[in-house]
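Here the complex is missing a single protein chain, while all its other protein chains stay put.
== chain A ==
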Amino acid sequence: MPPDIRSFFGGKGSQAPGSSQEQKAPKDAAKERKPKGRGKRKVLSDSEDDLVVEPTKKSTPKKPPPKKQMKRDSPVGEVTTTSDYFASSGKSKPTRSTPMKPKAQPERNAAEEPKASSAKSTPKAKVILNSEHAINGTSSSRKKGKPNYAVVLDDEDSYFAPKVIKDDMDSGEDIFVSDYKTGRKGDVDAYESDDDEDEIIQPTRKTMKGAKGTSSKKQVESSDDGIGIQMKDIPRKDIPEYKEPKAGKATNGTKASKSRKRKSEELEDNDDEDEDDIAPASKKAKASKGKSPAKKATPKKKREEEPEARTQVDDILDKIPTVRAPTPPSRDGDKKFNYAAFNANRSEPAPSSSAADLPVGAENCLAGLTFVFTGVLDSLERTTGQELVKRLGGKVTAAPSKKTSFVVLGSDAGPKKLETIKQFGLKTINEHGLFELIRKLPANGGDSKAAEQYEAKKSKNRRRSKKAAEEMVKQERTEAKKAASTNAGSKPQSMGDIAGSATTDSRLWTVKYAPTATSMICGNKGQVEKIQSWLRAWPVNLKIKFKKPGKDGWGIFRAMCLHGPPGIGKTTAAHLAAKLEGYDVIESNASDTRSKKLVETGLRGVLDTTSLLGYFAGDGKKVEAEKKKIVLVMDEVDGMSAGDRGGVGALATVCRKTSIPIILICNDRRLPKMKPFDSVAFDLPFRRPTVDQIRQRIMTICFREKLKVPPNVINALIEGSHADIRQVINMLSTAKLDQDAMDFDGGKKMSKSWEKHVILKPWDIVSKILGGGMFAPSSTSMLNDKIELYFNDHEFSNLMLQENYLGTNPILSNTYTGKGKNLKILELVDNAAESISDGDLVDRMIHGSQQQWALMPTHAVFSFVRPASFVAGSQAGSQTRFTSWLGNNSKQNKLMRFIKEIQGHMRLRTSGDRHEIRQQYLPLLWYRLVKELQKEGKERIDDIIALMDSYYLTKEDWDAVLELGVGPMDIANIKIDTQAKSAFTRTYNQMTHPLPYMKASQVVAPTKKSKERPDLEEAIDESDSGVSSGEDQAVLDDDKPLDLKKDKYVAAPKKKKAAAGKKAGAKGKGKDRIKDERERMRRRARRMLSLRRGREGLRSEKDVATIFV
């Protein structure tokens, strides 16, 4: 098949665009669902790629052989990429595929006829076509324009190129396959055997790039791809009919999909971070190759896998009993899918409560497999299951994707997940299947492809960390040598010291392994670079007085504020950046007192000086002139506490005019006390590094310390510490003390005991307790665990539960159907509501007059755990709402205030209390005051005002009446003509209105009060024992003995009487006296104020101020 080969080589250039286009299509048109793994993962080729891309491979003859595997009838084993995943998560729109079909078909035909003919023109046309449906068409066509791009070995700048190359290769394979299909079938096996090599060899494709000859074949292939996709979009059932008549087409389709898959696999391999993602490979291997198109049509669920070379493991995998996944609900039309209705339609067996014992599998037996847990498992708690899988080397992801090997399905699986399962035809098993898997699989995943790849990756990682460790050692050595040589002259024996210190290093690991180069920093690399460039530009910016913001905007800041959670290397980054930029670091942290005064005086000496290191150096060392620059690192700025009064403000002032760069470091930038830095420091957030970013570094350290820790344990440690690098290193250092290796359980235990207690937010609390997991028969959580959950936020958890308990689909009702189910749900809801009601009684005992705080756990049970125990279940279809009780309560308080106000005004005329006013007067008042204004407009204004005056109602009361209506009188239903309303307001304001009394807060009472209070307090302060004891006596004569606290209180009546007398007098004689009094009051207040200021601070100042206004 020489022509084929030629075309294979030639078509590369043109092909690539097409496929890359396709890769992107899913992303761009995110809404569209791609059943097939259309989207390719874009791999940013890391340094790892270098390893893979060895030039030697270029010429490998094997490459050309295409991949076989036509048969994968179902999308099952496909590799999902993130883009793909997202694309599929959107609503599926099959419409997309229809337009494509006509297009693709003609092309295919064209392509099939002449193999090596007029290739070039076709490709172009094809691309254009593609561009119609893929938004990325432009980019792809660009690519086509210059086929040379393939040359790419420098992975850094072209992240696109490698991908493209791979695509080329794939399409090449496809061609072969198609040829093969149409022509000779016997060769299949040979091709297949080559598959594995192919995966590694992607880079070789480079060579092909050179060949520019474009072949029509390629074109064909790409168009085939399109077809394949279309086919996938078609509902499953249709496939058989569709394929059988046109076998050729079908094959093409499959091939295309296959190739696509292949591509992504390869990509994955390159993706070094994606250590565990090897599952798809195994699947691929399993995928049957020699099947006829007709077979393809077999139902998805029973995905048959017929690996060409069936391994023993594959047998095992196939033998695992699968369960049938429930049909996902159709989502035609309405997007909101009614979960309850859906559930009502299916009945599930009662959960068997017999807890299956966890099987003990061979070590790492699940290596390379990816699992997804969904729904509530009968006998296995989800977290337990996930842990089990992780412990045995498997990977657990949250959502199913093409790459998923198995879905462990329980009852109540989310509709979204079911849909994905159906879409990809994933294998679904239950926990028994999982156990069987674990029991049967040999250690390290046996001989399956997945395991092999897993192994390969592992060894690669091992190699890498070894290399890094070696480098580290080398570096240390050179440093030691350097130090030794400098010291050599003066202290010959220091060599010995160095040697000794190398063996027994007393430094903490965190210091020992602190990064010494940017390349060693885990995560936040960009941030470190920003610090560096900021420091570099600092002297320049100082000259231009910080006028130019620069492209990142830090040019106008003299200070920089790093913030982020603990243990992610903020301080390290600051020091490292300073060191790399040749700055001398002066550090100040929470161990130094940093009050306003000390900041001002202490920093004065620093801000305008240069470092001595720029002028002097130790004996024998060279003076480094550039070292005279200083950077001030203010660590733990948010630790400036009560002792550092005014320190933050002073520091902010310093930041405004400093002549050396200042780096501020804090954990929480949003604290109110960090506000002064808002405008003076450039904010640079540090984020938690991902597990992948840390893992390599940790592995290096482990290697150096000769501590054997498998990757999954490291993952667990990192996850357990929430990516706190420092803590992980500390844990390892502790572990090293008494052991040389750490296994999964040990690691789990350790990170558990080191766990930082995370306080859950109310939302998390309620979704955790209502989610059903805690009450599933398989759950191992105890009553105490649930009570514990309540105490995460004891004020909100019960309110949140009350708000959301009606939104679940209770597990306990799952065994019922139809009306019985509804009744059961009502029964459960009723029980829950009654329990919440019980809880409120307990709450009253706690917060009421009895203050029985010891009842808190009781409250937790009644108001939180017990209701949840009835209604716990899937919360699908209703989102967790915040409690509405608080809002309604404060609204009630506000309206109650209105009512009181109204009643206070009406009081001279009416006899009712405020409830009677609300329930009986208000409807009529509302009609007379509001409705008539609305109905008849301006004519009634006079009547309305007359009525208001007769009841001493004010304009505010009128507004309150408007707001107090409910139901038919709701304020939302009342639209008063703005003209009438403004006329009403105007008229009302023009007139004078009777007031039944002076408001206490306006004049008299407060004045009186404020005058008396100071005297009282002073008297008591001074004569605590003398005078007040006499008063106490008097009190004791009264009917009830009073406690000492009432000193003030006993004095109060006196004051009031006096005040009352005065008031009466004042009233009699007119306003003058009142005025005088107020004047005196004010003077007095001022005096008091100055007295108090020192003692009580701002609060009392404010109080006094309000009192005297």
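Operating definition for what follows: a residue touches a chain if its C-beta (ideal position, glycine included) is under 8 Å from a C-beta of that chain, and two chains touch if they have at least 3 such contacts; residues count from 1.
In this text, contacts and distances are computed from a predicted model.
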Hidden chain of the complex, named as in its UniProt record, picked from "Cytoplasmic tRNA 2-thiolation protein 2", "Ribosome-associated complex subunit SSZ1", "AAA+ ATPase domain-containing protein" or "Ribosomal RNA-processing protein 42": "AAA+ ATPase domain-containing protein"
Candidates A:836, A:876 or A:933 - the one touching the absent chain: A:836
Of A:855, A:947 or A:976, the one touching the omitted chain in the full complex: A:947
Candidates A:514, A:769, A:825 or A:876 - the one touching the absent chain: A:825
Touch criterion as defined above, residue of A:478, A:690, A:851 or A:884 at the omitted chain: A:884
Chain A residues touching the omitted chain (full complex): 802, 806-807, 819-820, 822-823, 825-827, 829-830, 832-834, 836-837, 839-841, 843-844, 847-848, 884-885, 888-889, 891-892, 895-896, 899-900, 904, 907-916, 918-928, 943, 946-947, 950-951, 964-970, 996-1001, 1004-1006, 1009, 1039-1040, 1045-1046, 1048-1049, 1052-1053, 1056-1057, 1060
